[in-house]
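To start, the structure under review is shown below, and the notes come after it.
A single protein chain has been removed from this complex, and every other one stays in its place.
What follows is chain A.
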């Protein structure tokens, strides 16, 4: 199993050097990749249908519980077949759809990356591995949604999708780690043995909530649904692949995978039924107001995902079987409708259903596929959708308690709207009179309409002969979710009963709704008025706010003026130091220990302070440099007074050198400009004096503290004995800490090289501007 995942990743890498070849001759190779994987997984079907599971374990970081554990059961096999099977069709279709696109190879690279990540996700048997693949699907879908990266809308949608799903991933990982901590294992198939421990744990609701947020964001449930219509900016093959069959179903997969581990409690059922139920009605009604074919499909997809969440929440045997079947039903007809939309868009340049009509006359095979898919979506007898719809009604009707009526009503309403939505996207553009503008349209090449037609035929085939897939779905897949015997034979004809009546009502009312409802700009605008209440609007407002806030913050803190940075850093340091000094209590001075003042010391200090004043006040550069040297010499004298002959010598030399260099290099510069206003200067003076005062106080406080002389005494006693030198400072520098001094010399040399090269550098004429 590992190799099937790696196969996709490796092919992605191969596309880097071979991209240009793929563009021209070798493009036929691309669909072969998913096709071979599809055949590989198809070979597993008989064994898995008979109840076996396959697993593969490879150690990765066993000490952290992260391993390459893969497991293939009915649920993951269904998803694997969907991913690779529909993937094959999509690759085949996109090969023609994107012909001549400059980023052709890159597109397939992303698509392969996504496919592999998705395969990894459904095969993972390790919580952390699952999360890694989960995030990989988010990231690769970001690239796919934003594929038309020169359009602002496209970039924005990609970012929204990534933000929402990424945020969900963040919650998901927290939930997964919590679950693993409770159960003591990261292995998903091992969690089932800890079911009781997990459910009875006090953190169970929290872990479940985090898991739900992860699933809801990925599967576009209210209130996180809005990224999905936005993601329709992606090229149509991407919408068909990611947003009908695979990525959005990842959340469903997650819920189904955790159903046997955490499901079946009130904490599980009510949130899922409420969120799923609300989402399906909300999105199904919304779909009726759309004019863009892709938007209709997006909203019906959200509604279908809501149905699946709802069924998983219901959690009865019937509901799980219905969910298993509906996953395949929806993937087949929705992928077909998306692909058809892509063809219509490609040929006519429009997706507006109020303008498109009569296209069956020019695009007959396409119209055929669309029609079958729409009928399957409507749940007409002899289509696969009919079986799916029946099972949903069975599930809602057979719920215990007072609920069946309400739940069935909700399902009925959703199905009616879904039917009308499916007709709007799949039938409306192909019937009626053909406008003149479209008369000259040609049927696109076979490679484009073959995929939707095959998928549509499958909708029909599985509907007429439910036995082909029914046993597998109701037995292997539903078993993997439900954890107990679920086998039932899917039938076309159940006899005259309530379910049939409900189907008939759905059909009649839905068709009427389709005929009456004419989407128009006005209605769209009327709905748009409610946007201010929608989660999308609120989140956009929030992100705008964050954006403005951060701009404001950046402009005030990081404004590009060095002095403003200095001011902020100094003020902050002052605040911290004042707080710390405040805590440390009053200043104490040990008068006995102070050395007495002499007149020449006072004289030197006065000279120093005078020079300091001149440095600050003088407008002349030369004066300030000379005053700096006066300050240096004064300090030098103090070193002389207080027994530091080496320091005095060094200070003297260095100060002289600095002054000479300053004058030599900078004498050409003009005198200082007075740029600051008196007010600014006053403010800076206060800040500066404050800092000086704080440092003085710190010095006073430290003076009061006793000083440890151990190290100094060691150096003093051993200077001659160990190092044969009598000047202790020299001995420390040259012997005890000799290596430090060596590196200091290196620093000096580097500076010297820098100075020399900067002085030698002559300006090129181009630099003189």
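Everything that follows uses one rule, which is that a residue touches a chain if its C-beta (ideal position, glycine included) is under 8 Å from a C-beta of that chain, and two chains touch if they have at least 3 such contacts; residues count from 1.
The rule we apply is simple: contacts and distances are computed from a predicted model.
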| item | value |
| --- | --- |
| Protein name, per the UniProt record, of whichever chain is missing from view ("Alpha-ketoacid dehydrogenase subunit beta", "Cell division ATP-binding protein FtsE", "Fe-S cluster assembly ATPase SufC" or "Na+/H+ antiporter subunit C") | "Na+/H+ antiporter subunit C" |
| Contact residue for the chain not shown (choose from A:437, A:484, A:576 or A:657) | A:657 |
| Contact residue for the chain not shown (choose from A:18, A:167, A:500 or A:567) | A:567 |
| Identified contact with the non-displayed chain, of A:64, A:583 or A:721 | A:721 |
| Residue among A:149, A:588 or A:711 touching the omitted chain | A:711 |
| Hidden partner interface residues of chain A, rising order | 560-563, 566-567, 570, 589, 594-598, 601-602, 605, 608-609, 612, 615-616, 621, 624-625, 628, 631-632, 635, 638-639, 641-647, 650-651, 654, 657-658, 661-662, 665-666, 668-670, 672-673, 675-676, 684-685, 687-689, 691-693, 695-696, 699-700, 702-703, 707, 709, 711-712, 715-717, 719-721, 726-729, 732-733, 737, 740-741, 744, 747-748, 750-752, 754-755, 758-759, 761, 763, 767 |
